[in-house]
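All protein chains of the complex are present and in place, except for one that has been dropped.
The block that comes next holds subunit A.
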Amino acid sequence: MSMTPVLRKRFYDAYKSTIKSMNFTFQNDSKALLNSKQLLKNTCLNPLEMRQSLFKHIPEDTEGQIKHLEDMSKILRTNVAQAVQKDKYKYELKMHKDIELGDNETIKEDKGSQFKGKKFKRCCDSD
């Protein structure tokens, strides 16, 4: 993959940032950390092959791929929290300061949005 010096720098910065995010998010899970780094490296080295086999949403162009990597780094840090199983049905979510917290009011606004415009049917309604 040939890149201009500017894109090359952006790519290495994004790669470094993603490695840091992985170290941060999976810090207590060495197996997940090792696998995710391996997968990241394979995807960066062969993006088009990985696009066909695993990740269908990876953009085809280099700039788009770098943007995808930058977004991944951010999402890993702000939207992924690991959970530890404490009991059969009990998991403890490991929250940290970087996790993005939603506002309850905005959640209420979107409540039921997936059913808007669709015919509502109760279980007791007859066909």
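Here is the rule we use: a residue touches a chain if its C-beta (ideal position, glycine included) is under 8 Å from a C-beta of that chain, and two chains touch if they have at least 3 such contacts; residues count from 1.
Methods note: contacts and distances are computed from a predicted model.
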item: Name of the absent chain as recorded in UniProt (options "Acyl carrier protein", "SKP1-like protein", "Ribosomal RNA-processing protein 43" or "Translation initiation factor eIF2B subunit delta"); value: "Acyl carrier protein"
item: Touch residues of subunit A, complete complex, unshown partner; value: 9, 12-13, 15-16, 19-20, 23, 34, 37, 41, 44-45
